[in-house]
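Got a structure here, written out as structure tokens. Questions coming.
On to chain A.
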Amino acid sequence: MYIATKAFYLFVSIIVALVWGLTVNGIVRKIVARVHGRIGPPVWQPFIDIIKSNAKRSMIAHGVMFYFGPVFRFAGGLGTYVFIPAVFGSVVFENLSFSGDLLLVMYFIFFGQLGMALGAGEGGHPASAIAVGRGLAQMTAFELPFALSIISLATQYNTLSITDIVAAQQAGVMSWTVFTNPLATFAALFALLGMNMHSPFDIVIAPQEIPLGPPTEYQGSLLGMLHTNRGIFVSAKLILFMNLYFGGALNLPILMVKTFAIYMLSVVVGVAFPRFRADQSIRFFLGVPTVLGILALLIQ
Partner candidate 1 sequence: MTLVSILGFVLIAVGLWGMLTRRNLIKIIVGFSIMDTGVHLVIVSLGFIKGRTAPIINKALSAGDAPSRAVDPIPSALVLTAIVIGLAVTALLLSFAVRIYREKRTLNIDDISELKW
Partner candidate 2 sequence: MKSTENKIIHPLENAGVPEDQRHLYCDASPRPYPALNKYVERFLNWARANSLWILGYGTGCGAIELRPLLTSRFDISQYGMNPRPTPRQSSVFIIGGYLSVKTLKRVIRSYEQMQNPKFVVGLGSCTVNGGMYWDSYNTVNRLDYYLPVDVYVAGCMPRPEAIIAGFEKLKSTIMAGQAEGANEYAERFDWYKSNQKKIIKDWDMPDYNW
Partner candidate 3 sequence: MNSLIKRLKMQFDVEEQTQRSNLSFINATALQLPALLTHLRDYEKYTQLIFLTAVDRIEDNQFQLTYMLADESSQNNIGVRVRIDRENAVMTSIAHLWHHARTYQQELREMFGIDFPGSPGVNDNFILEGWEEIPPMRRDFDTREYSEKTYFPRPGRSTTHPRTAMKAVDPDYPELPLMKGRVK
């Protein structure tokens, strides 16, 4: 009985996260379009795209690993999400956060990346391999400030449990990590820019030079799954950042507001800056953000 209830809650939680992630995507596209002076696609365009991708009648596959790539990716997104408590104190949105901690979430992010990279690799397209190379290289760079920030948090709160970290921030706005540990927060926010792969850190998917990079060969339902994952994965990342740095959320509306605000950060940066080359972005992340992270560790 317990398991059935839990599974049901989990299902609800995942659906909410998915819908919210895709909606955020749609809203952002709309906002960017309005800033450009365009009308922009409808907010529900991401949903249509997913349906459309799944509506493709024919599909090709380069092999079993190619086929499993999106599965890994989606499982990575789902897994990341289910180990993060979405709403503090909520039974429904607590997910499976009790069976792992922050380190687990950080490493589960890699699960999807790895699977996708393998799938793209079996696709055999040179552009995919190039993009994966760039993506992994960039990932090593932006994970460093993020990791430093996380370590700083762990020493600050003396725990690695996300729920505990959120609980420690419930004493009011000034108890949020962003105020108690601003250096770590900024280091992590820089990392978030890289994680979201918006411009200026979108060399990985550079559509013109290497047609979209890793998913060059993906189509149909496989692509649809990747798009679905984008929804859930964006939610997971944003909720993680909200939990760690912005005091978490006590209910869904607050969650929406906070995650949306965090997302807008990378959107604003994204529309304002041109693209870095791979080596430039690596050096960027190893520069100021890493120094911030180290300072966050040293100052405590």
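In picking the candidates, the idea was that all candidates are chains of the complex that A comes from, given by their letters.
Note that a residue touches a chain if its C-beta (ideal position, glycine included) is under 8 Å from a C-beta of that chain, and two chains touch if they have at least 3 such contacts; residues count from 1.
Not measured: the values here are computed from a predicted model.
Peer 1: Going by the C-beta definition already given, which one of 1, 2 or 3 is in contact with chain A within this complex?
Peer 2: Every other option belongs but stays apart; chain A touches 2.
Peer 1: Looking at the complex, which residues from chain A come into contact with candidate 2?
Peer 2: 29, 33, 36-42, 45, 48-49, 51-53, 55-60, 207-208, 211-212, 215-220, 223
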